[in-house]
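For reference, the structure I am asking about is given below.
All protein chains of the complex are present and in place, except for one that has been dropped.
Now for chain A:
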Amino acid sequence: MVAKQESEQLMPAAEQDISDELELKAKKYLRGDGANLEVLRDKKLKGQLTVREKLYGQSAKAAAKAEKWLLPSEEGYLEAEGLEKTWHIKQESIIREVDVISSRKPFDMILPELGPYTLEYTSSGRYMLVGGRKGHLAMIDMISMDLIKEFQVRETVRDVVFLQNEQFFAVAQKKYPYIYNRDGTEIHCLKEHGAPLKLQFLNKHFLLVSVNKFGHLHYQDVSTGEMIANYRTGLGRTAVMKANPFNAVIGLGHSGGKVTMWKPTSSKPLVTMLCHHGPVTAIAFHGGGHLMATAGMDRKIKLWDIRKFEVLHAYSGHAQSLDFSQKGLLAMANGSKVQIWRDSYGNQDYRPYMSHAMVKGYQVGKIAFRPYEDVLGIGHSMGVSSILIPGSGEPNFDTWVANPYETTKQRREKEVHALLDKLQPETIMLDPSKIGTVKPPRRKEKPTKKETESEMEAAIEAAKSITFKKKTKGRSKPSKQAKKKQDEVFKAKKPFLEQQMEERHAKKQRTTEAELPKSLQRFARQRA
């Protein structure tokens, strides 16, 4: 102990700082606190788990140490100086400040004829898919800014979504969803889905999720073609759907103000929460898995803690579309205005960070942050735009998770691996870390016989020690007093005795049931 203190004192301040910083960084990789091993009685298990915990600590520390070398890029930022406010800074002035490569990223694509547009990025952020309401589809490589394919389906297009990679995408058209490949060839027409309003793709599960005009939710496995599930939401038509990236649960916003969350293996929603006093217009999930943002027609934007299903903050304002960025910025679109909010103090209290106004009269339909870039894509009635939002994207990508510079060979390899590691629909649940854990014992522990007896005795003692009020007209005669006392004791005893009787009765019944041989059980008296 003494030696330890000495060594702590001897450690120079700079070194102490480094180790503190390392610990802070390692916390992220620990994935939560360690288990409390003190309560364990099994020595062997305790020893094993201590070793395990130590290993976890070491690996987290190693990851934190390696961070310096593995994560060379730093995230973007926007800082105001003096009286300036960040939300007053215009895109033009940002573009003037940044480097040439970044200054090419914001653009306005004016496509007045086939609008309003919706858009979607691949998980690596390299490709963008654009869908015009009147049937215009285009795929663009965002790094080289090449138009990969552009074609028209001459039909209403309501939503577009990429499948496992940029090779395939699904489009919600007038009557059915269709799957196209990157050359624009129609691969499938998914008639079972009906007329879809919104599509989502769960890429770890290879599930295409659609919600149709009649509020039916469909889950289809795109690797096998099997229809996994088909549920009636029973809450009417809705076009508000988002997948929670943390656990692949689908969130739906309904016109009654309810938000429901779905998984493919249950026909009832996992969660139904009343979020607004009017139709829900938009919904978004934070990547960390505990934050949800909803917007409603009741002029409210609310932030929810979806671990406790409690509202964290409610702000007033309309939003047609919401999106969380990788770093947790919240973008909201209303009319021709886009606002970006930020959680500046780490307490989930979002405050305005940036704002952007489109040309007056444009109606923003969909906004989406581009992964691994500081870019926000905006689909609106007159085309597609993108703006720079410093600090929105994760600066360092992982080649094995999503690689913007993927080669053909890498893409193929990754697809094979993704198929091998394809998750079954059963693995979708509210808390995905529950997999592999032990079920807690279901029953509450019954009090032992001794405990109930002592409890009863205490109650009797308490009843005996009651003193009665002195009353007149012979009502406080010793005989009456004694009787009253007896009554009190009986009253105190009663619940315990009743419980005992009940238990005995139940036991008796159980034994009589067990005694009868199977062939005679049908003659036994049926219980009412």
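In this section, contacts are C-beta pairs under 8 Å (C-beta built on N, C-alpha and C of every residue); 3 or more make two chains touch, one makes a residue touch a chain; residues count from 1.
By our rule, contacts and distances are computed from a predicted model.
Colleague: Leaving aside the chains you can see, what is the UniProt protein name of the one that's missing? Options: "Small ribosomal subunit protein uS7 domain-containing protein", "DDB1- and CUL4-associated factor 13", "Coiled-coil-helix-coiled-coil-helix domain-containing protein 1" or "Trafficking protein particle complex subunit".
Modeller: Per the UniProt record, that chain is "DDB1- and CUL4-associated factor 13".
Colleague: Write down which of A:Thr185, A:Ser267 or A:Ser433 is the residue touching the left-out chain.
Modeller: A:Ser433
Colleague: Where the complex has a chain not shown, which of A:Leu37, A:Leu423, A:Met456 or A:Val489 is the residue touching it?
Modeller: Checking the options A:Leu37, A:Leu423, A:Met456 or A:Val489, the one contacting the hidden chain is A:Leu423.
Colleague: Please identify, in ascending order, the residues of chain A that touch the omitted chain?
Modeller: These residues touch the chain not displayed: 28-29, 31, 63, 66-67, 70-71, 73-81, 84, 89, 93-94, 97-99, 101-102, 105, 143, 204, 245-248, 287-289, 326, 372-374, 388, 390, 393-405, 407, 410, 420-424, 427, 432-433, 435-436.
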